[in-house]
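Heads up, one of the protein chains got dropped from this complex, but the rest are sitting where they should.
Up next, subunit A:
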Amino acid sequence: MPKILIRGAKLLGGEPQDVLVDGETIAAVGTGLSAEGATVVEADGKILLPGLVDLHTHLREPGREDSETVLTGTRAAASGGYTAVFAMANTFPVADTAGVVEQVWRLGKESGYCDVQPIGAVTVGLEGKKLAELGAMHDSAAAVKVFSDDGKCVDDAVIMRRALEYVKAFDGVVAQHAQEPRLTEGAQMNEGVVSAELGLGGWPAVAEESIIARDVLLAEHVGSRVHICHLSTAGSVEIVRWAKSRGIDVTAEVTPHHLLLTDELVRSYNPVYKVNPPLRTERDVMALREALADGTIDIVATDHAPHPHEDKDCEWGAAAMGMVGLETALSVVQHTMVETGLLDWAGVAERMSFRPAGIGRLSGHGRPIAPGEPANLTLVDSAYRGVVDPAGFASRSRNTPYEGIELPGRVTHTFLRGRATVVDGKLA
């Protein structure tokens, strides 16, 4: 492979430096590096980050290839600056066996746009009744370390306890979709002032918070680590903060949309805002930003959830829940966290690359930008301002809540082990 010299990039937002990539690894970092024999990428003061890692992506293959495939999803990921994504298990069939996780893993290898690490289901068919063969999924070629019934909550306390305990044998982690099912029957949006007016079934914050409270206590009791998916309420932040102060091994993620959007948008009845967990209130948004800044929330994860057009071009009640997010995540984080002064770029790298790779025990990603490390890199033009146009998405789906909104920042280059997957903002 040829050499690449990235010239004058602000590493994690610091002073401009050159980064020389030789083959799959970073060969040198410094100033005034020789360009001899190398393709030069003039970074010109852009921000250089480690390749982003998404712990929560729905690639929809197998089963719902009409909304996304591993190929289109990884193309979307590369466009958004990601070099690795964790693929959620709620496919058809469910990724609850070694066979299915190996299929997704193999499709990821073939796509070539980013690494795909399958997540295995905790229970057979996501039904919450019987543990799936977690060990077999871990021992498979996919080497699964993260298990989740995402989309559904592991609500049975005994099943949750056993899963937390069982995966300790291979350093696994259970990622919980915290949603008390009885409290959320018929839930359509956040329960509060807006749901009362709109007459839409309420999804109360307590349905998330009660499960998180239970699960951090279970994790403490059995000495396991636990990861909380898409935390969405101010109360959840308080519980995780308390758990961490007690030394409980809990990690948590927040989605970009929960850092920006509120349930006021639902007044339009436009199903593009229908998502699970639902958009909350301004107070929750501010608490989530603060928690992401102070480390109570560890990472940003997209919960990229593609849906075909017809599943959003309908009345609210008939619409599917979820939003695409891979191609706008970094821009939303820049807008909500960097430009508000809550995070610097090193903080962004920590929360969108180092930590998610660490939680998922993913080797080769979330590494420092230093000689000898794998050349997984993302170059960001933070000065860019642009209006989101879903027509330009690499994802097969267009269900973004940001259409027509101006957001800052643009990924100009993504490198996966030294190979450019995005060049000048276009897929290579």
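As a working rule, contacts are C-beta pairs under 8 Å (C-beta built on N, C-alpha and C of every residue); 3 or more make two chains touch, one makes a residue touch a chain; residues count from 1.
Here is the rule we use: contacts and distances are computed from a predicted model.
Asks: For the chain omitted from this view, which of "Long-chain fatty acid--CoA ligase", "Aspartate carbamoyltransferase", "FAD-dependent oxidoreductase" or "Carbohydrate ABC transporter permease" is its UniProt protein name?
Replies: Not shown, but named in UniProt as "Aspartate carbamoyltransferase".
Asks: Of the listed residues A:V40, A:A141, A:A196 or A:A383, which contacts the missing chain in the full complex?
Replies: In the complete complex, the chain left out is touched by residue A:A196.
Asks: Just to verify: which one of A:E42, A:E282 or A:D313 makes contact with the chain not shown?
Replies: A:D313
Asks: What residues on subunit A make contact with the chain left out of this view?
Replies: Touch set of subunit A with respect to the missing chain: 188, 191-202, 204, 268-270, 310, 313-318.
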